[in-house]
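Before I ask anything, here is the structure I am working with.
Every protein chain except one is present and positioned as in the full complex.
Chain lettering (A and B) follows the sequence in which the chains are written, and residue indices restart at 1 in each chain.
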Amino acid sequence: MVITNDAQVNELSLLEKNVKKERRKLLVKRFVSNKTLVTGTAMLVFLTLFSFAGPLISQFSPLDIDPANRLQGPTAEHWFGTDNFGRDLFSRVASGAQVSMGVGLSVAVLTAIIGMVIGLYAAYYSILDHVLMRFSDALMAFPDILLAIAIMAVLGPQPVNVVIAVTLAKIPVVARIVRSSALVIKEQTYIEAMRAQGASSWRIIWRHILPNTVSPLIVQVTYVFAIAIILEAALSFLGAGVPAPDPSWGNILFDGKIVIYNAWWMTVFPGAFIVLAVLALNLFGDGLRDLLDPHSNKAIKE
Amino acid sequence: MSHPLLEVKELKTRFSTEKGTITAVDGVTFNVDYGETLGVVGESGCGKSVTAESIMRLLNEKSTKYGGEILYKGRDLLSLPESKMLDIRGNEISMIFQDAMTSLNPVFTIGDQIAESIVVHQKLSKKEAMKKAVEMLRVTGIPSPEKRIHEYPHEISGGMRQRVMIAMALSCQPSLLIADEPTTALDVTIQAQILEVINELKEELNMGVIMITHDLGVVAEVCTRVAVMYLGQVIEEADVDTLFDSPRHPYTRGLLQSIPKINGDREQKLHTIKGVVPALDNVPKGCRFAPRCSFATEKCLEEAPVLDELPNGQKVRCWHHARIKEREDVPDAIEAT
Partner (left out) sequence: MLLKQHDKESLQRDNSVLQVRNLKKYFPIASPFGRVSGHVKAVESVSFDLFESRTLGLVGESGCGKSTTGRSILRLIEPSDGSVIYKGEDVLKLKQKQFQKYRREMQMVFQDPHSSLNPKKRIGELIEEPMEIHKIGTKSERMERAMDLLRRTGIREDQYFRFPHEFSGGQRQRIGIARALAVDPSVIVLDEPVSALDVSIQSQVLNLLEEIQDEFKLSYLFISHDLSVVRHIADEIGVMYLGHMVEKAPTDDLFANPLHPYTQALLSAIPIPDRKQRRERIIIKGDVPSPIDPPKGCVFHTRCPFAMEQCKTVTPVMQQHSTGHEVACHLY
C-alpha cells in the first residue's frame, strides 16, 4: 500500500485524530480522579477570578483615599474593612492579588525558561557544567531573601525589579532539577541510539532530552511560583518590593503591621490570601507530579 | 509425615489497581515434596513470580486478595497471622531472587547479613552465628569464606553474590526453597556452578525446591517435575521427562519448539507462537491460549478447559490433548509466521 490518494491520507489523519482523542479522554479521567490536583486547580481558578473580578465588582478604587473612614472593620459597604488611609481593603487585596500573583507567574515562567536552558546544556557539556554549577553554588550560598534584598537595593523598588531579583535567586534551583533529570536521560539507550544515527547535539538536547525533562520542570516551577509569592510579600513587607501606593499582599501587610492591635483585618485578609495562594500552588504541584509521574500509573507486577 | 511438604490448592491472587481488579494467579494447584525440585516455567506475565510471592506472603496485603489454600506441612499459610508468618519466612521457607545485587543490603558485610537471619530464627549468639555463616559460605563453594564474611556486597562478583544469597537462604536449613530466576542474571559458566550448588544442597538437606524460571534448559537440568504457566494458570504439569518427550499442551509444545536448539537443524526456520500474551485485564474468554493456538476450535473460544489428569499422571488444561500426542505426530502444529 502506498499512500498516494486522498482517501488514504484522510484515513490517516482521522486515525491521528482518534488516537489523540482517546489520549485526551484518558488524561481527563486521570485528572478528575486526582483529588489533590482538582482541589489545587479549583483554588487557583478562584484566586484568578478574584483578582480580576474583585476590582470590578467593588465600587471603590484601591487607591482612593477616604480619611474620614480610616481603619473601619468589615461592613456591608467595605467587605474587608478599610486601611489606615481609608482605602477599601477588598479592592486592595484583589488588585494586590494581580500584582502578587503576576510577579509569581512571571518569576515562574522566567526561571523555567532560563533554568531549563542552563540545566540542559550543563548536563550535556561537562565543562559548562563545572562553570555553571559552581556559579549556582555561589548563588545558592546566599539565603534567597538576602540575595533578593541586595539585588533590589541595587535596582530600586519596582515590580519589574522584584521579578528580576526573585528570578535570579530561584534560577539555580530550577537549573539543578533540569540538570539532574537530563543527566539521567542522557544515559538512556535511546540517546545513544540517536548518536548512532549521527544526530546533532542540538537535536539530541532539544528534541530528545528536553521533552523528557518537562514533567519534573513543570512540577518544580509551580513550587517556585509559590515561593515567589512569599518572597515578593516578604520584600514588600520589608519595604524593598512593590512601592506604595500600589497594592500588593506584602505592602498591605506592611501597612497593617503598625495597627495590628486595633485593625486585625488589615493583616488577616492579605495574610489569608497568601496562605491560600501558596497552598493552592503546592496542592497543584503535588497533583501534577502524581499525574505526570509514570510510576503513579500502578503497573501490574509480574 | 503424612502431609506433603507443600500443597497449593486453587490459589487465586487478585490485585486491586487503578483500572480495577486483576487476577494475576487464577486457580493454581500443585504439590512439592521433600527432595523434589518443581520447575515453574512461563513467560513474563504468566504469574509465576506472583505465585512464589503468594506462598511467602510477600505481597502488599492491603491491595492483594488471596483465594484457595496453601498448605505447608498441613497448615494453611494464607490464614496464618503475620506474626506466625515471620517464623516461617526465612526459617522454614526461604527464597532467593534474580537480582542478588539489590537483594543484599550494601551497608552491611556479607557475614552480618547471613548471621542476622541465624540470630533471629535460631536464637544463637552473634559469635556462633558468624561461625555458622562461615560454614554456610563454605558449603556454597566460596573460597576462603573466613575472609569473605568481612567484605561488602559490592566487593564481590555476581556469581559470588548469588552464592551468598543461597548461603543466607539455607542458613536456617529450610524445608522449602523458592528460587525465583536464580541464574537469569548470570553468565552460563557461572549459571552451571550455581545450579550445581542448589542441586547438591537439595540432596543434602532433603529440601523441596521450587525453581521459577523462563529457561526450559535450566528446567531440564535440575527439575524433577514441571508446571507450565500461562496467564495465571497452570496449563500443563508433568514429570520432566514426560514433559520434554510428549508435551500435550499446544503452548508447551510451542515453547519447546521455538527455542533454537544447540543440536537442531540450523537451516530450518524457528517455530513461533503467533501473537503476543494478552494483558491480564483482558483475559480471553474460554481457553486463555485459544487466540494464539493453531488447534483452537469453536469450543476453545467459548468454554474454558479444566486441568485434566491423564493415566500417566500428566495434567493438561486443553480440550484437544488427545489429538496432541507425540511430538512427531504433528510437526507443523505451531504455525510459523
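In the analysis below, a contact is a pair of C-beta atoms (placed from the backbone, for glycine too) under 8 Å apart; a residue touches a chain by one contact, two chains touch by 3 or more.
Predicted model only: the values in this text are computed from it and were never measured.
The residue from B:11, B:38 or B:160 that touches the chain not shown here is B:160. In the complete assembly, the contact with the undisplayed chain comes from A:194, out of A:113, A:164, A:194 or A:218. Residues of subunit A in touch with the missing chain: 1-3, 12, 15-16, 19-20, 188-190, 192-200, 203, 208, 211-212, 294. Seen across the whole complex, the unshown chain contacts subunit B at 43-44, 143, 157-160, 187-193, 195-196, 214-221, 240-241, 244-245, 254-256, 258-264, 266-267, 269-273, 276-277, 336-337.
We adopt the following convention: only the chains that are shown with their structure count from here on.
A separation of 51 Å divides the Cα centre of subunit A from that of subunit B.
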